[in-house]
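Note sheet for the following structure.
Apart from one protein chain that is not included, each protein chain of the complex appears where it belongs.
Entry: chain A
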Amino acid sequence: MERLVPTATQRLWMYETMAKIRLYEARIAEAYMEGKRPLFNMAKGPLPGEMHLCDGQEPCAVGLSVHLGAEDYLSCHHRSHAQAIAKGVDLRRMTAEIFGRSAGLSGGRGGHMHLFDFDKLFWTSGIIGQNMAPAAGAALARKLNGEAGIAVACIGEGAVNQGAFHEVMNLAAVWKLPFLCIIEDNGWAVSVPKHASTAVPENHVRAAAYGMSGEYVAGNDPDRVFEAVGRAVARARAGEGPSLIEIQTTRLQGHFMGDTEGYLPPDERAAKAALDPLPRYRERLVSEGLLSADLEATIDTRIRRELDDAFEFALAAPEPEGAAALETLFA
């Protein structure tokens, strides 16, 4: 198989984006817990509702998005801050949306599980596996219009047991669509482990059932994701049809904030921190001479400035008028 190696610029972009995602989630977590202690109450605080953080899953997002442009369509799931940031979704308006402010991407209608940025062709669905079909339709639109651009659906490994997954894989293959399904395998569908929900240990073998290429990327490593996705994207752009890629990753925290993970086996709980892909990637870039202490500090400053700006913008924005709820039902 052809080797695809990211350039130094691409690797630094992946590192910086992973670091940005991680810091972003830390700030979201801090804001989320405000007012929710001592007794956890989902409705309290400046950031009500559910919150699904993606710490540990950054390699999937950056190794994918480094290959995507503005013309490429990306639909994601309920744990998608990483993909949104990697796809370049407006961070100010995304943050405002998560806080339910009028300046948010959807004026506060969607919240954290329903992020829609038409300018970046990025959106999410809170219903497991159901973001698959619209991505296939977007790929069909590109094909029918003879336009450049592919469509990608990111799902979790639990979602492959949804009917939508099977129907869409078959449809995308039979219509040879420029479509890519990325499965983020963090091993857990809320509290149910993969081995208890999925009949095969690795979903890439399912690709054979749809007559398409499938690949499993082990190690939660951005460089490996880059390589596998790069090959699949090239196939899609060349009109060679869809691909399935499953990426081994790690959910460093619970399914949602407030999930105490009582279902985790103790050894798995103890092993979690060691699986964090961010320090590992950082160390590799340092050891290869790509990342210096100075550069790391520069990157850190740049990220913090951008996050400060986004959170200040979001928190300064007013909450929407209640009656604004009546708008935009129809286009």
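Everything that follows uses one rule, which is that contacts are C-beta pairs under 8 Å (C-beta built on N, C-alpha and C of every residue); 3 or more make two chains touch, one makes a residue touch a chain; residues count from 1.
In this section, contacts and distances are computed from a predicted model.
**Q** Name the absent chain as its UniProt record does, using one of the following: "ABC transporter permease", "Sarcosine oxidase subunit delta", "Transketolase, central region" or "Extracellular solute-binding protein".
**A** The UniProt record for the chain left out of view names it "Transketolase, central region".
**Q** Using the document's definition of touch, tell me which of A:A26, A:A70 or A:I127 contacts the absent chain.
**A** With A:A26, A:A70 or A:I127 as choices, the missing chain is touched by A:I127.
**Q** Quick one: say which of A:P6, A:G63, A:G107 or A:G158 touches the chain that got left out.
**A** A:G107
**Q** Check each of A:G88, A:G137 or A:G187 against the chain that is not shown and name the one that touches it.
**A** Within the whole complex, the residue contacting the unshown chain is A:G137.
**Q** Would you write out the residues of chain A that touch the absent chain, in ascending order?
**A** 73, 75, 105-107, 109-110, 114, 116-118, 121, 123, 125, 127, 130, 132-142, 144-145, 151, 163-164, 167-168, 170-171, 174-175, 327-331
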